[in-house]
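One protein chain is absent from this view; the other protein chains keep their places.
And now, subunit A:
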Amino acid sequence: VSPAADPAVISPQDPTLLIGSSLVATCTLSPDFPLKAEDLYWTLNGRRLPAASYSALGPSTLSVALARLNGSRQQSGDNLVCHSRDGGILAGSCLYVGLPPEKPVNITCWSKNMKDLTCKWAPGTEGETFLHTNYTLKYKRRWYGQDNTCQEYHTAGTYSCHIPKDLALFTPYEIWVEASNRLGVAVSDVVMLDILDVVTTDPPSDVHVSRVGDLEDQLSVRWSSPPALKDFLFQAKYQIQYRVEDSSEWKVVDDVGNQTSCRLAGLRPGTVYFVQVRCNPFSIYGSKKAGIWSDWSNPTAASTPRSERVAGGCDPKGGEQNTTLRRELKQFFGWVKKHAYGCSNLGIKLYDQWRVWLQKSHKTRGLAQP
């Protein structure tokens, strides 16, 4: 039955420290505990600390000196534990050793169809702070309005946030990210943008790729502009990329402009191609500025026709050979039926006899040797 009070108390309890700092911690036994200072020892993250760093400050208090601390091994804090001689745990303290955060950098934002705003950023150059660091994205309308805080995090990776509504157009926004941990706060530079400058949209829908008649080096691509665009005074420009089935190299067609169809030329005959289209809403409300490219549409596959007459394509002899072989096989089985009386013993001798017969009959018919 353990005593009502904790057997010992450690000071400082759960301190926060800068990397490289030193610490003296004390373990004070509770009065009704029948142990003495010399019965105690310390461990840090499970490893026993050297007795040379201990010092008895009284009959029931043992201290330990820790110098030049490294960053915490785990974000939940280093475990500094005071033990009794038999290994039992008397008390513990979590040490949070790390660095204050660096300014978050590289804030980039985009708006899907002017309805929302998603931003992502990167932690400051040092990166590892060894402490749990919280990031808060804040935004406000320039010149007026109060600070707002983004609520939906991790929508586009760890360092991202999504603002789903209540965004105004035609007004600049100030956006910044605050990083904070136990050792301090760092605020990124403020990014200023107008929602209209960072608009992206859905990929084009209904992408169809089809042959152009019998032309074996061309394919026709057709698509519809993303439905969301038709509500706004956007123009759109498109980009097409395509590749051969077994290659990973994409060819890009850049100057597609505002059309919803395009013809790919200079293709290989009889080949399967994968095609994707993406869209950029530009000239939003006549601004002539480019937006942000959408994702690529799902790949659509189509094949170019293979001509029968072009040499080097399909081998005509091969075709004829196939029909010749079929005819010969038919003849063979007919011959077998006639000459293999009763038993279906298709031994190799029989096959040889048939080959000999075939040669004789070819000679008579004037056909080439198979």
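In the analysis below, a contact is a pair of C-beta atoms (placed from the backbone, for glycine too) under 8 Å apart; a residue touches a chain by one contact, two chains touch by 3 or more; residues count from 1.
Heads up, the rule we're going with is that contacts and distances are computed from a predicted model.
Not every chain of the complex appears here, and the one that does not is recorded in UniProt as "Cardiotrophin-like cytokine factor 1", selected from "Phospholipid-transporting ATPase", "EF-hand domain-containing protein", "Par-6 family cell polarity regulator gamma b" or "Cardiotrophin-like cytokine factor 1".
Checked against the full complex, the one of A:Thr28, A:Ser93 or A:Ser225 touching the unshown chain is A:Ser93.
Contact with the undisplayed chain is limited, among A:Ser76, A:Asn106 or A:Gln151, to A:Ser76. Listed residues A:Ser22, A:Asn45 or A:Ser210: the one in touch with the omitted chain is A:Asn45. Although one chain is not displayed, its contacts with subunit A can still be listed: residues 1-4, 6, 10, 13-14, 43, 45-47, 73-79, 81, 88-89, 91-94, 132, 154, 158.
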